[in-house]
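Showing just some of the chains, left in place.
Every chain is named by a letter (A and B) in the order it is written, and numbering of its residues begins at 1.
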Amino acid sequence: MGTVLSETEFPSVVATFPCHVQWGDCDPAGIIFYPTYFRWMDAACWAMFAAAGYDAKRMRAEHLAMPLLSADCRFLYPAEQGDHCEVRSRILNFGGKSFVVGHEVMRADGMALAKGSETRVWGKFESGPGSRMRGLAIPEDLKARFRA
Amino acid sequence: MGTVLSETEFPSVVATFPCHVQWGDCDPAGIIFYPTYFRWMDAACWAMFAAAGYDAKRMRAEHLAMPLLSADCRFLYPAEQGDHCEVRSRILNFGGKSFVVGHEVMRADGMALAKGSETRVWGKFESGPGSRMRGLAIPEDLKARFRA
C-alpha cells in the first residue's frame, strides 16, 4: 500500500510536446479524430524520453523499446483544425519492468482538451528491431532522470 | 446499483468487423502501432451502427453523430503485418445520452490481441456536419436494434 502510494507520487519532471491540429487530423464532424490524441501521446512519450537522454537513435542503437500494455484517454473538449496545443507528460508510476505515463493535452489558451495515460514495458530486442523482445528491470539511473 | 447491473448486462448483439494488419499500420518494432487499434475500434463502432440500420448516409442525412467521451484499450499480444483479425463489438451499456461499446480484437486463429471500450454520446448537429452538436436522449427504438 505504502509502495503503491509512493509510486503514484513519483515526483516527475513534466515534459511538453507541442502539437497542432491539422486538416487531416479531423473528421467529417470538423473536430479531431480521436486516435490522433493517441498518436500525440505516443510522440510525447518518445519526446519525454529523448529529453531524458534516451532519444530515438540511442533507443535504436541499444535495442531498447517501450511497447504498450494499455492506453486510455478522456476527451474533454473538441479540438479543431488550427488549434495549437501541447501535451504535458509526466511519469505517474515506475513499476518493476513497467511504467505509467500521464498525458494532458492543453490548448494554447489553457483549455484542457484531453487527459490520458499509457502503461508501457521497458524492453529490449534480442537482436535489433523486429526480433523478439523481453522486459527489463527499469534501471535506477533511468528513473533518476525523470525525477523533478 | 440494480440499474448499473442491468445496464452492464445489456444483452447486446455482437457485430464483427474484419481488419487486416498492413505494413503502414506497423512501427519500427515490426508490430502494430497502437493507435491503429483505436482506428479499428472507431470503424467497428460505425459498422455496428450501420448493421443496426444507422449507416453513414443516414447518420449524415439526419445530422447524427457519436462523439467520444473516452476510450481505452489493453494490448494483449502484438499483431504483425499480414495478420487477419476481426473486431467483435457489443453494447456494454446504454445510459441516458451516452453509451459504452466494448471491443475485442481477435486474430483469425483465435488469439486475443486487444480489448478495449469507447464511451460515446448520441448527438445531433444543429445544422449539419461542422455545426454545434448536442446530446440526445437515446431512443428506445435505437436500443432495441442492438438487443440480441
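FYI, contacts are C-beta pairs under 8 Å (C-beta built on N, C-alpha and C of every residue); 3 or more make two chains touch, one makes a residue touch a chain.
Keep in mind that what you see is a predicted model, and the values were worked out from it rather than measured.
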*Whole complex: how many copies, 2 being shown?*
4
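The criterion applied here is as follows: only the chains that are shown with their structure count from here on.
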*Taking each chain's centre as its mean C-alpha position, how far apart are chain A and chain B in Å?*
24
*Sort out for me which residues of chain A touch chain B in the complex.*
28-31, 33-36, 38-39, 42, 60, 65, 67-75, 78, 125, 129-130, 133
